[in-house]
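Let's look at subunit A:
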Amino acid sequence: MWRDALAVAGKDLRIELRTRVLLNQVVPFALLVLVLFAFAVGPGRGPMFQAAAGVFWVALLFASVLGVQRSSAIEASDAGRDGLRMSGLDPAGIFLGKTAALCAQLVVLELLLGLGVVLFFGSRVHSAGPMVAACVAGTAGLAAVGTLYGMLSSGLRVRETLLPFLFLPVVAPVLLAGTRAWQSALGTGATGASPWIELLVVFAAVYLALGVVIYGPLLEAA
Partner candidate 1 sequence: MAANPTTAEAVTKTANRVQPLGRRTKLTTRLVGLGAISSLVATVWLGLWVTPPDLVMHNLVRLVYVHPPIAWISLYLAFGIAALSSALWLWPRTRSRFFDRLAVSSMEVGTVFTALTLVTGSIWGRPTWGVWWAWDARLTSTALLLVLQLGYLALRRVPGDPDSRARRCSVTALVAAVDVPIVHFSVQWWRTLHQNATVLNANLSPTIHGAMAWTLLLGFVAFTLLFAWMLLVRYRVQVLSESLEGDELEGALRERWGETGDVGNAAGLVGSAGAGEGALVGVSVTGESQ
Partner candidate 2 sequence: MSYVDAGYAVALGSLAAYAALLWFRRWRLEQIASAAPLDSTLRSEESNT
């Protein structure tokens, strides 16, 4: 399973390196969301300061929808899905591989997005640890759910409109917990970050486990 995962992850990442879709399209979109929120919430420094953590995670969520669509578009054609099925790769490995690749891409996005938030929203970082931990755990969860729903909706013509509607409600807890954790680290929240990070870890663990179990049955089609 792990070898298959590495193979699939490598393939997805190599495709990204070659096409640079994430870099050229998804990152600018995320930064655009930042700007839009600045228009919506600003220009007062106070509200922007308070909103910074939330804005980061919302922008990340929207960008991850694009990332998921991109990741599932790689095997969107029927031929692609058949190829995957008949390749003999362990479906759990395929799931983990795609999830890892998506996760890696999103983490890169987060670095840039985080920088943007600190810069544009005037955040002051009290402790980077919780921010990083929240990002890693949160992204793992996002990627797991995303890969699952990406495969589920691949090949459907209504994928563009349906995927966000399916995906975003499920990852709402990630938004909630991530924002609280970041608020604590940025000094705008009232509570400690660790319980929220624990929640993010649990979320990621649960959906990674579910994905490993369910990706196989999902992949075999009629």
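Basis for inclusion: all candidates are chains of the complex that A comes from, given by their letters.
The rule is short, and it goes like this: a residue touches a chain if its C-beta (ideal position, glycine included) is under 8 Å from a C-beta of that chain, and two chains touch if they have at least 3 such contacts; residues count from 1.
Keep in mind it's a predicted model, so treat the numbers as computed, not measured.
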Just give the number of the candidate touching subunit A here, out of 1 or 2, all from the same complex. 1
Under the touch definition given earlier, write down the residues of subunit A that touch candidate 1 in their complex. 145, 148-149, 152-153, 156, 158, 162, 165-166, 169-170, 172-173, 176-177, 180, 190-191, 195, 199, 202-203, 206-207, 210, 214, 217-218, 221-222
